[in-house]
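Everything below concerns the one structure shown next.
All protein chains but one are shown in place.
In this document, chain identifiers A and B correspond to the written order of the chains, with residue numbering beginning at 1 in each.
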Amino acid sequence: MKQTESIHPTGGGRFAVMLLSMLILLVFGLADVARAGTGMDSAQERIAPIGEVRLQGQPPVEVHVETAAIQEQEAEPRAAPRLSSADYPNIGVSSRAVVWVLAQMHLFFGALVLAVPLFVLLIELVGVYTRDDRYDDMAHEFMKISLTGFSITAIFGGSLALALFLLYPDLMAYLMHVFGSQWLVYAGLFFFESFFLYVYYYGWNALRYGNLKWVHLTLGLLLNASGLTIMVMANSWATFMMAPSGVDEAGVVVGNIWEVMKGPLWNPINLHRFIANIAFGGAVVGAYAAFKFLSAKDPVKRAHYDWMGYTSNFIAILSFLPLPFAGYWLMAEIYAYSQQMGITAMGGILAWLFIVQAVLIGTILLAGNFYLWSGMSRTDGSERYKGLIKIIAFVLVVCFLIWVTPHTLILSASEISLLGGSHHHILGPLGIMPAKNIAVNLMLIATFLSFQIYRRSDKVATVSWAPMGNALMIAVYLGAVVNIIFLGVYYGYFTNTVYKVGSSVAQVMTTLVVIVFGLVIDSLMFKKAKVLPSHWGRIPDRAQYALFALPIAFTWLMALMGYVRSSVKTHWHVYTVMKDNSPDNFIPAIGYAGNMITLVTVLFLLCVLFMFWVASLSGSKQPKPVVAAAGGEA
Amino acid sequence: MSVLFKTLAFSLGLTLLFTLVTYLLPQVKGEAPVEKEVDLGSLTMESFIALGEEIFHNKGTCTLCHQPAPLGRAPDIAGEDMVALANKHLADERYQGDAKNAEEYIRESLLHPGKYVVAGWGKKGSNDTESPMPMVDKPPIQLTPIEVDAVIAWLQAKDGGEVTVALPAAEAAAEVASAVAGDEGRKAPAPAATAEEALTKYACASCHAMDSRDTLVGPSLLDVGLRLSKAQLRQSIVDPNAVVAEGFPPAMPSDFASKMTVSELEMIVNYLAEKKG
Partner (left out) sequence: MEQNNLGIAGRLAALIVAIIIMLAFYYGLDHLVMGMQGLPLNLDLTPAG
């Protein structure tokens, strides 16, 4: 053991030196590339003198006017092109459908491979602080199973780019023009990301202990930094198309690249996608753990995968809880940018999609809660909270029904014809936001309560003020429920729209207060608490299905909301600047969107299966055939 | 293997369940606005008002916000008498705009919604000094001046008020037509406004001398008012081969009947009937 320890640092040290020199090389190389990019002038300098040669006394050769004219033309402001439907290449199938599938697949895997290194880094850090090797092994395993995802992301990203250039050449030409050199930076970041990724993953065991661990953690941080930069850059294209900035009314670029990128929706989308990616990534690796758990017979393995599934679910649900708040910010910014766009999303045709969203979020919350409740069988101290679970389940189901029912009631054929994209004038009030807001906030609170009692189930508080703390905690919950219902009912139905919208902010704040109070009170109350034994692997098999429901619902939800995000632009490529005159410039019916979303979800499922299968391949080894020695070699 | 089968079946089943939900919802398509051609030559006030109503409900996207009480995010325009309301707001001491009458007020509130914000409907936090209404003459709504006029006409007419907006004049129509033609490149030319314009448009003078007795391809029209009655003039334009003037080939185009608007034909006929040398 001592020997290996003494070998490791030197081996790792050499490795680090190599790393450093490679990095330096890379930086120099890039700097060179950057200089070569501006090398046009120097080339002209070399060639120009020859053109100046002339006989003495002769008039100077007239400068060719054409090139000057071309240059002038190039320098002229370039407005967004106005296209007719003939300008769109027709390949026989819907161009939008092709781009839709490719973009969504790229986004799924992009989200996955951005999120996994993020919480892997956190888990690794936890492992360093707790000195518990299990964390480190789990983090490594998470990386292993998502490694193929990077290639898949790149494959779909490349296909998407090709499809866009083939099918929407004018739009892409315009976007290339607007974003200009940013594309090169974007491409360059991929080299960084791949570099850090492979060094981070393959260097895991080489840089495992002591100071080298910190080198490894730094590599992880750089991997995340390059990944996140890629994400926010790509986000700026999407948000530019939704809410263009840095261009004038005709689409002529008037600002610098920073002004183009920093549109009003950029940061809300960045935050929303960042949080959602983590939830999504957690859910997907949770399915892996659940599958392994169900397939394993060995109790040690079952315990390991149970714990892995629990951690994944923890990551998914915890990052899911703040997601509505980020979504609220995004929606508020959309309204602030364009009232019309906001209403197209929330009050027009697309409003119906939020019912599907309700079903999906309901599924996610119920599955997450169900998993937590089932998981309480791991601890002996969970008996104390059994009664509370029934209440939570009841609240969740009732809220879920409130969320969905009023809408589905208005679905008779005659009413559909009356719709025209708006709510019914009698039942409408039940279907609009106040009722939904109450339900959503109560569901979030209930989910947090599940969380809290799960966390408490294996502990007994020893502090003297525990009864007081509990009384305060109960009061926090009761007061929050009262406040949320009051805000929703009073301002939602008895005052004007402005107060209605404003009150939902107060509702959200109330929910946040519950979460913050819960975390603070519990962390103080259960300091030095008596810990009851818990038994990993002691969980019913059916609980694992919740871990499958989560990624399916997340995937579907992501595809759905992506469709809404893209559709609020209606018949514009770049909202208010570049019209979409392609044959696909309408918002498709929900059923069609549902088909597309299911298609991409199933495709994603297959690709993820492949990804997990490849990961499991690396762990298995074919035994050397015994007979092969005789006949196999002939 | 059975684990794989069970989990896959579960996942696919759940996916299909979500798909089913989308099928239970109304299948509404969001069509992009279709360019609509309005024949201004034959436009009546009724159809102009109807156009305004259609714009209000569709292209203008007004109903996204202007809805009755619990749903509306802006005053319920369809449900209130806008002329009376406009006069009420004009009398309000908070009113700082330039409008003098209901038409001007409505136009101002359409094009410059921030001039006067109805109490309670201002942008959140602006204390009714800023309007949340988008610019209707800018993208993405982009109403043309004629469309704005049509909306005003409808707003005035819908509660029995007097319509003070004039029907679109020919110059405006020509402007719009050329703008649209530049935009789309395949619009019919605008109807002519005067007899002279109509004569130029249909290139009558390339065959008929108007101001001399010269004979070009067809007979001179200098004194045609003396030779033919209005009915005969009309017939010789609509159906030129019915009676061909003596000594002339039947060369006059016979498709004017399908090309000219009624008003253009009448203008030309009246003009020619006055030509008496």
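Note that in this section contacts are C-beta pairs under 8 Å (C-beta built on N, C-alpha and C of every residue); 3 or more make two chains touch, one makes a residue touch a chain.
Only a predicted model underlies this, so the values are computations on that prediction, with no experimental measurement involved.
Novice: Using the touch definition up top, pick the residue from A:I91, A:A187, A:V460 or A:L606 that touches the left-out chain.
Specialist: Going through A:I91, A:A187, A:V460 or A:L606 one by one, A:V460 is the residue touching the chain not shown.
Novice: Could you tell which one of A:A187, A:A250 or A:A471 touches the chain left off the display?
Specialist: Within the whole complex, the residue contacting the unshown chain is A:A471.
Novice: Which listed residue, A:S503, A:S534, A:T576 or A:T598, touches the chain dropped from view?
Specialist: A:S503
Novice: Tell me where the left-out chain touches chain A, residue by residue.
Specialist: Residues 460-462, 464, 466-468, 471-472, 474-476, 478-480, 482-483, 487, 490-491, 495-496, 498-499, 502-503, 505-506, 509-510, 513 of chain A touch the chain that is not shown.
Going forward, only the chains that are shown with their structure count from here on.
Novice: Within the complex, which stretch of chain A touches chain B?
Specialist: 82, 84, 249, 287, 290-291, 294-295, 338-340, 343-344, 347-350, 352, 355-356, 359-360, 363, 408, 411, 416, 419-423, 425, 428-429, 432, 493, 496-498, 501-502, 545, 548-549, 552-553, 556, 567, 570-572, 575-577, 580, 585-591, 593-595, 597-598, 601-602, 605
Novice: Name, in rising order, each residue of chain B that touches chain A in their complex.
Specialist: Per the touch definition, chain B meets chain A at residues 3-4, 6-8, 10-12, 14-16, 18-19, 21-33, 57, 61, 63-65, 67-68, 70-73, 120, 124, 132-134, 138-141, 183-185.
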